[in-house]
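First the structure, then my questions, so here it is.
A single protein chain has been omitted from the complex, and every remaining protein chain is retained in its original position.
Each chain gets a letter, A and B, in the order it is written, and its residues are counted from 1.
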Amino acid sequence: MWDNLQLLFVWAPIINVQVILDGIFVGAVFALSAYGLALVWGVMNIKNLAQGDFVIMGGYMALALHQLHVPLVLILLIVMPVMFMFGWIVYVLMIRRIIDQDMFVSLLATFGLSLLLQQVMNLIFGPEVQTIDMELPVYDAFDNMVTVPSSKLITLILAGVIATGVIIFMKRSRAGQAIRATAQDPRAARVLGIDIDRVYAFTFAFNAALCGAAGVLVSIIWVIQPFYGITYSVRSFAIVTAAGLGNLPAVIGAGFGIGLFEKYTGAILGTAYEVAAPVSILLLVLIWRQIQMRRNRQVVR
Amino acid sequence: MAEDEKAKAAKKKAAKKAAKKAAKKSAAKKATAKTAPVKKAPAKKASAKKAVKKAAKKGAVSGYGGGSVDVVMSVDQVAKEAASIAANAPTVAELDAMITGEAFLSINNLRAGYGKMEILHEFSLRIGKGQSLCLIGPNGAGKSTVLHSIFGFTNIFSGSIVIDGKDVTTLTPSQKLAEAGIAYILQDKSVFPQMTVEENLLMGGFLKNKPAEAKAAAEEVFSKYSRLADRRDKPAGVLSGGERRLLEISRALVMQPQVLLVDEPSIGLEPRFIDMVFEILDDLQRKDGKTIIMVEQNAKKGLAFADLGYVLVSGETAIAGDGDELLDNPDVGRLFLGG
Partner (left out) sequence: MTMTRDTKVTYGLLALFGIFGPILFPDYTLSIAYLWMMVLMASTWDTLGGQMGYNSLGNITFFGVGMYVSAIVQITFFYEGGVGEYTSAMGSIKPEFTQAEYFWGLGLGILAAGVVGLVLSVIFSSFMFGLRGPYFAIGSLGLAIAVAEVTITIDYVGGASGISMPLFPGDIEFRSTFFYILCFVLTIISHFLLRWLYSTQFGLAINAIRDDEDKAEAMGIPTLAYKRIGWAIPAFFMGCIGAVAGNMAGFIDKEVAYPIPTFGIFMVAMALLGGKGTLWGPVLGAIIFHVIKEATWTYLLNLQWVALGLILIINIVYFQQGIMGWFEGVSKSYGGVKANVDITMGVERGSITGIIGPNGCGKTTLFNSIVGYHPIDSGSIQFDGQEISHLLVGDIARLGMLRTFQQTRIYGKMNCVDNMQISVSHREDSKFSMFASRRGEIKDRAEHLLEFVGLYSKRNLISGDLSFGQQKLLEFAMALMNEPKALLLDEPTAGINPTLINGLIDRLRRANEELGITLCVIEHNMRVIMNLASHIYCLANGHMLADGTPEELQNDQRVIDAYLGGH
């Protein structure tokens, strides 16, 4: 650990650029799935613990499509609608039945869904770690100290495009308006003729599509494995806890923050802490929020 | 300890005394209830005369109304006596006789509730076009359920709801709003707090096919109520209680409904805004010819406002009549208005 610190801050500070860039790349992806979680949480009060497994699902779909030589943008355009439909089906089969229930029911039910999805993916794709190799050029800078694969740049741009699309959609479209209205006051939305059930179904499906998109990007810049989902769920929860519900800029900020924290943890402590890092971030965020709230004589709820 | 004992004894004695007193009182009142059943003479008063009387009455009941607090009854006593009055429930023919002109909205023998639980039993209601009706009664009598049933939020087991000759019993809430011209104004805090005042109004026109129509309707509201126009770009969450209620009412007007269902317009409001809200509703009824059905716990104010009043007791109409007449009815006063 001491060696790593010296390397980072004394011998080759330029490596920081690499770590920061990597942090931003993964942070953008985290932000996408976290925003989906915030949406579902805020609108229908469902805490989706299968969030990470939706991401991994999207990743495997991308992998399968890539093996059929489908181009990247087209992969996104296929995966997002398919995940949207998947989300809608999950809503009809299970979420609808637990929506008015105690929050713990939703946590546990989606945890069950998470176990189920993991095992199904494990049966289909096997437990190996996999990734998509786009075979795109890699740029070097600072005497090969910093490498920037163009695939990562492309995913960053795509993430930006998706986020912008989501912002415009939520602000301008009828469906977006209905979602915001329902989140703020479902009773009032109902008396204005908004079909709450469809808004919920749409929101959950929309979240699945966002996760699917994040999964596509993950499979390009990182690795996927059937059981990696839980870390994405944990990261999403950490981000939402830190940023609050329904505030996209804050979610993106927190996403980058967590991306950076993880990459620095990896660079300093070594990659053995891959699972521990997001979990410890979550615990730290929870403790930090408690201290903040206690100052206001409140608790985190 | 000894002191404690003494206090206990005193408490017990006082409780007994109070109970006895109340029992005596209720027995006396019951007798009057029996001898003077509430019968409606066919309402055929000149409307001009009524309006004059109304104006006079309105001055008398401001805000939550004043008055003494001497009538003390327990929950059970009120329920028991109300039930005995309900035995003399008005017939449908009597209900018909109360309204002016043809019935614009009528509910016939409605049995409705939530899930499998039936809350309204054989409930009937008549109201003419441009009239107002106030439902009062104890908590849990099913007042809000009536509004919910008209708007389509309940399970209807039997009976029908007819508006302007059309049967609307089975329409969904959005069909009620878009096709049957019914709007629902919720009780207490139902604006979208993070949306601007204008966006809130536009949400009122969510079911309009063309956004431009909603926009035009919103502009109309702004031209009518300058207090809202001044704050059109502010988030609705920062409005004062009265402005918020105004926004809630006008948001429901965007769809140009004929019937307004108003749930507890005065709940949580400070006294001066209560009068304002009722003035707005009065304006909507008299100038724009809207038909208004409201539920109001602030029963004095509600009855003073409305043309008709129904007293609901456990899902059935116990007493019905002219609003002012109910105000003067000693039973209604004692049981539901606090004496």
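Everything below uses one rule, namely that a residue touches a chain if its C-beta (ideal position, glycine included) is under 8 Å from a C-beta of that chain, and two chains touch if they have at least 3 such contacts.
From a predicted model like this one, the values you see are computed outputs, not experimental measurements.
Novice: Where the complex has a chain not shown, which of A:L8, A:L113, A:V251 or A:A267 is the residue touching it?
Specialist: Answering carefully, the residue with contact to the hidden chain is A:L113.
Novice: Using the touch definition up top, pick the residue from A:L5, A:L74, A:I89 or A:L123 that touches the left-out chain.
Specialist: A:L123
Novice: In the complete complex, the non-displayed chain touches which residues of subunit B?
Specialist: Those residues of subunit B that touch the unshown chain are 7-8, 10-12, 14-15, 18, 62-76, 78, 137-140, 240-242, 264, 267-276, 297, 299-300, 334-339.
Novice: In terms of residues, what is the contact footprint of the unshown chain on subunit A?
Specialist: 47, 94, 97-98, 100-105, 107-109, 111-120, 122-123, 230, 234, 237, 241, 272-273, 275-276, 279-280, 282-283, 286-287, 290, 293-301
The rule is short, and it goes like this: only the chains that are shown with their structure count from here on.
Novice: If you average the CA atoms of subunit A and of subunit B, how many Å lie between those two points?
Specialist: 48
Novice: Show which residues of subunit A lie in contact with subunit B when the two form their complex.
Specialist: 174, 177-178, 180-181, 184-185, 187-195
Novice: So in the complex, the part of subunit B that touches subunit A is made up of which residues?
Specialist: 151, 153, 173-174, 177-178, 183-186, 189-195, 199, 202-204, 206-207, 248, 251-252, 255
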